[in-house]
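Everything below concerns the one structure shown next.
The complex appears here minus one protein chain, its other protein chains still in place.
Just so it is clear, A, B and C label the chains in written order, and each chain counts residues from 1 on its own.
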Amino acid sequence: MIRVAIIGQGLVALHFEVGLERLKNNEIPDYGVPLREWLPYKYSDIEIVASYDVDESKVGKTVYELARRNYPGDSIPGSLKDIVVSRGIHLNSMKGLPFKARGREEDKGIDAALNELIDEWRNLNVDVLINVMTTEPVEAVGDPREIERRALHGDLTASQTYAYAATLYAAKYRPVTFVNAIPSPLANDPGFIKLCTERKCTILGDDGSTGATPFTADLLEHMYERNRKVIDIAQFNIGGNTDFLALNLPERNIMKKKTKSGIVEDILGYEAPNYIRPTGYLEPLGDKKFVAMIVEYYSFGEFKDEFYILMRINDSPALAGLLVDLARIGRIALDRQAYGTIYEVNAFYMKRPGPHGSRAVSKYHAFQKLLNWLGISDPRHKA
Amino acid sequence: MIRVAIIGQGLVALHFEVGLERLKNNEIPDYGVPLREWLPYKYSDIEIVASYDVDESKVGKTVYELARRNYPGDSIPGSLKDIVVSRGIHLNSMKGLPFKARGREEDKGIDAALNELIDEWRNLNVDVLINVMTTEPVEAVGDPREIERRALHGDLTASQTYAYAATLYAAKYRPVTFVNAIPSPLANDPGFIKLCTERKCTILGDDGSTGATPFTADLLEHMYERNRKVIDIAQFNIGGNTDFLALNLPERNIMKKKTKSGIVEDILGYEAPNYIRPTGYLEPLGDKKFVAMIVEYYSFGEFKDEFYILMRINDSPALAGLLVDLARIGRIALDRQAYGTIYEVNAFYMKRPGPHGSRAVSKYHAFQKLLNWLGISDPRHKA
Amino acid sequence: MIRVAIIGQGLVALHFEVGLERLKNNEIPDYGVPLREWLPYKYSDIEIVASYDVDESKVGKTVYELARRNYPGDSIPGSLKDIVVSRGIHLNSMKGLPFKARGREEDKGIDAALNELIDEWRNLNVDVLINVMTTEPVEAVGDPREIERRALHGDLTASQTYAYAATLYAAKYRPVTFVNAIPSPLANDPGFIKLCTERKCTILGDDGSTGATPFTADLLEHMYERNRKVIDIAQFNIGGNTDFLALNLPERNIMKKKTKSGIVEDILGYEAPNYIRPTGYLEPLGDKKFVAMIVEYYSFGEFKDEFYILMRINDSPALAGLLVDLARIGRIALDRQAYGTIYEVNAFYMKRPGPHGSRAVSKYHAFQKLLNWLGISDPRHKA
Partner (left out) sequence: MIRVAIIGQGLVALHFEVGLERLKNNEIPDYGVPLREWLPYKYSDIEIVASYDVDESKVGKTVYELARRNYPGDSIPGSLKDIVVSRGIHLNSMKGLPFKARGREEDKGIDAALNELIDEWRNLNVDVLINVMTTEPVEAVGDPREIERRALHGDLTASQTYAYAATLYAAKYRPVTFVNAIPSPLANDPGFIKLCTERKCTILGDDGSTGATPFTADLLEHMYERNRKVIDIAQFNIGGNTDFLALNLPERNIMKKKTKSGIVEDILGYEAPNYIRPTGYLEPLGDKKFVAMIVEYYSFGEFKDEFYILMRINDSPALAGLLVDLARIGRIALDRQAYGTIYEVNAFYMKRPGPHGSRAVSKYHAFQKLLNWLGISDPRHKA
């Protein structure tokens, strides 16, 4: 059994929850789950035991109710009636967004709020925490002691605070994996990794790798393996979900720019001028974002070629599918006592794989590293 | 030194010849040459000693003259004045095309023509033959004795006859590598591979892997590694060079369809409906072809995503860059006495890698196999 | 009241029937109906009184039953239970397609079949016949007497025979409009136009103008009005409905090529090399076809620009929307006794506007001509 608690009951969480239940019920195939049934843990081993949010229109509702409102179609598993959204810690993470939010620290103070949280997790025997809350503007802290100091003063962001709570929980009750699917640098914060290693917890992160970014990584690998010289890359993203709404605020937009840079040079071996950015919010696009991309390169004889790539991607399902793996791998990490963070896992699933300073590799390479770490072999390559 | 003879003095040959000389002169960087300076043989080791064609407007001309006519720009190396185009064997390979062609077998019979050819190669000490003649309609023969029988009756196609000549040359004078960059099944013909193994020659083939096909292979790998279910793939190619002109004839078009099928299922593990085809000839596009592609797939939760890919690719330079590797690898094969064919080389460079019956893999996997076979390691992965 | 009979109970017919009933019920807005509520006839004036097909799986079924099977979603108006598909005239129009078909002439001969048909139309007081049957290979006849001669010997195609029946009906009972939404040259056959004029009937045609063709016409107008020199145009279409399946047969494909050529030169004033073609059938695309297009042109100073256009279009609804206008205009034509054919109507709604020899104009120009002919003014331009 893998007991999972969700932080941020948004669209990604919803697609994870509905999809997982439907998977367990054999109502859908496991498309979009990279490691499918290759892992020792099965889909039915995953149980979602809690979900946290701060949006007043969500707290207190069941996931079933929220799915009725926001998930397309009618096939909402009844089992989602059992998950009631609890109030999380806010710390102003929703500032500037058109939603009414309130955190439990606002009444009782941060200290009491933290203690309540980890008590809840203990009662539920939580193994894996999955962070899919709204993108927040934040910098790495770097030092474990500084993290502790700030945590007590309410001077961390919401994600940092949840991750800090995870270390407390691990120290006090049982090891835990914190899957950080959002851009906040946690697996990339040496302070958090140190704290985790000390306290028997694991952070997988940062920022789930879906959409155009992993595809670009592999496209660059394709270029590298032909020794094509990339002249420039431009990439635009536009969508209509609340994630894009949040990213439209400049201070949050910068979080994505950060996670997306770096890969170009690491994979190609040289810096290629690029303009890679989530750009705009356009409400009627909904969750199905539009990506447009140009790549220009020199071929043999210095002739100039061009690739143009357009994508229409259901944004939230893409990450939700990865979470089905990450929940299971999170548990495997605990079984193996692999505390701190795990580059081999992050390299495939994350846009900005921790630990800080690791080199970006193509997702092709990362996939092989991942299978190796897991001790799995690709069935296509078996004799 | 690697002595190379070209078969088919068309646009690909021209880009190979001009590019190679400019590379040797340090006039251009080695973009588009996958193995760059990683091989024991250097660019300056390659010497083009002969070129064969049957087009009356080319036979007897120097490559320099042809480059003046057909290569963009003014930077034509003077050294190309030394290569005079010789008359090859025709066997009707240009049938239906608007060019006046004549083969040397038309005067003196196939037997004498073959003997002349291999005598010329002997005098030039040819190591590597590169076949880049016009795509011809042809089926594999299968049996070495049948090949010999048909060769003597002029019942093989031009490519088959050149390859047969290579086996004669190898048997009589010295080992040789025949690089088959066109769709004719030679490395995929068990008869030819058998004949080669017996006679100390190597065929690398078939059909140089450039353009949308290798990219599609890697795109499918990307899909596979995320367990996305590909719903359909459509891909169109249109160009304005004489290769597209030839492919526009239905009996030749089918040659490309053949080399392109199969990869989808081998990589994905299931058959995905596809329509992948070179389609049209549009003269003003010249050598810069246009490729349009759609890929639809199911993501997690059976949501449908779409990729649209457009490419503008300089067709001939792409293959010419690969030939810079293949000439060198052709020589390495001889050094290693690796006769017959070499899957590890074909898998990366060819659309339909021989030997017959081998499984298609993504180019990413093929690249690793290739480096392994060559005993090279990717400098990015060195400590 | 406008009494409409449908010929060819396929996907276009279905979208017309379902859409029209839903329009009348105010269940959907009138998107895709160019003349919306600007015409003297209202949507509720249109009544579909008959539908003909030869597919054994359709004849005898109600349109409601067929809609349940083939129309997406659940909102099928119950009123469609009243339309039962009758057996039409086959004359081998389904040859080569994977459907079991049988025409009423097969039992009783063509003469009796024709008489039955026009008697049915008389009983139903049919005003407008809409031809949306499968694309058939056919050439114009040219001479009215030859048409009569061939009709009696069953030597016309199915569409020609239906159109001939329309002239008989008009001569004997009452004027009728025959809307020819398929590529068969009827409005472009001087013989049919002559026959119609003699017998008080009107043919609007040929080949409904939807998808990429009208868009290309307007794009070319845009180029012309900037004096850009179009260098080349390539356009591919691929889809997964039975229309694409039929067009995949080479002799039918040629029908579309014909209707699409000509426009380039007429609009630009010079011939621009082009490759415009419906190309492929790919079943999972269903009715939502994929169009890819490139246009290259010279700008000021002979600099070369490029446009790339991709479309995903629901094929059948696009034509169905036009039919809502054409049924009403068909009736207006009769009110005005405008027999023969009407260029001003065809120029906007048809790919190959009759009469034969008329010049192609951009759809912008055609729209103005259409409004003029109808005596309507664009509300945006009113004071």
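The rule is simple: contacts are C-beta pairs under 8 Å (C-beta built on N, C-alpha and C of every residue); 3 or more make two chains touch, one makes a residue touch a chain.
What you see is a predicted model, and the numbers here were worked out from it, not measured in a lab.
Within the whole complex, touches from the chain that is not shown fall on A, C. Here the missing chain is touched by one residue of A:36, A:194 or A:277, and it is A:277. When the missing chain is restored to the complex, the residue among C:51, C:274 or C:314 that touches it is C:314.
Contact with the omitted chain, checked across C:28, C:112, C:152 or C:376, is made by C:28. Chain A residues in contact with the hidden partner, per the touch definition given at the top, are 231-232, 234, 236, 238, 273-275, 277, 279-285, 290, 292, 294, 296, 306, 308, 310, 312.
In the full complex, chain C touches the omitted chain through residues 15, 18-19, 22, 28-36, 214-215, 218, 221-222, 224-229, 267, 269, 297-314, 317-318, 320-321, 324, 362-364, 367, 379-380.
Quick note on the criterion: only the chains that are shown with their structure count from here on.
Taken as a contact graph, with one node per protein chain and an edge wherever two chains touch, the assembly forms an open path, each chain linked only to its neighbours along a line. Work out the mean CA point of chain B and of chain C, and you get 47 Å between them. Chain centres here are Cα averages; for chain A and chain B they lie 44 Å apart. Multi-chain contact residues of chain C, defined as those touching 2 or more other chains: 308, 310.
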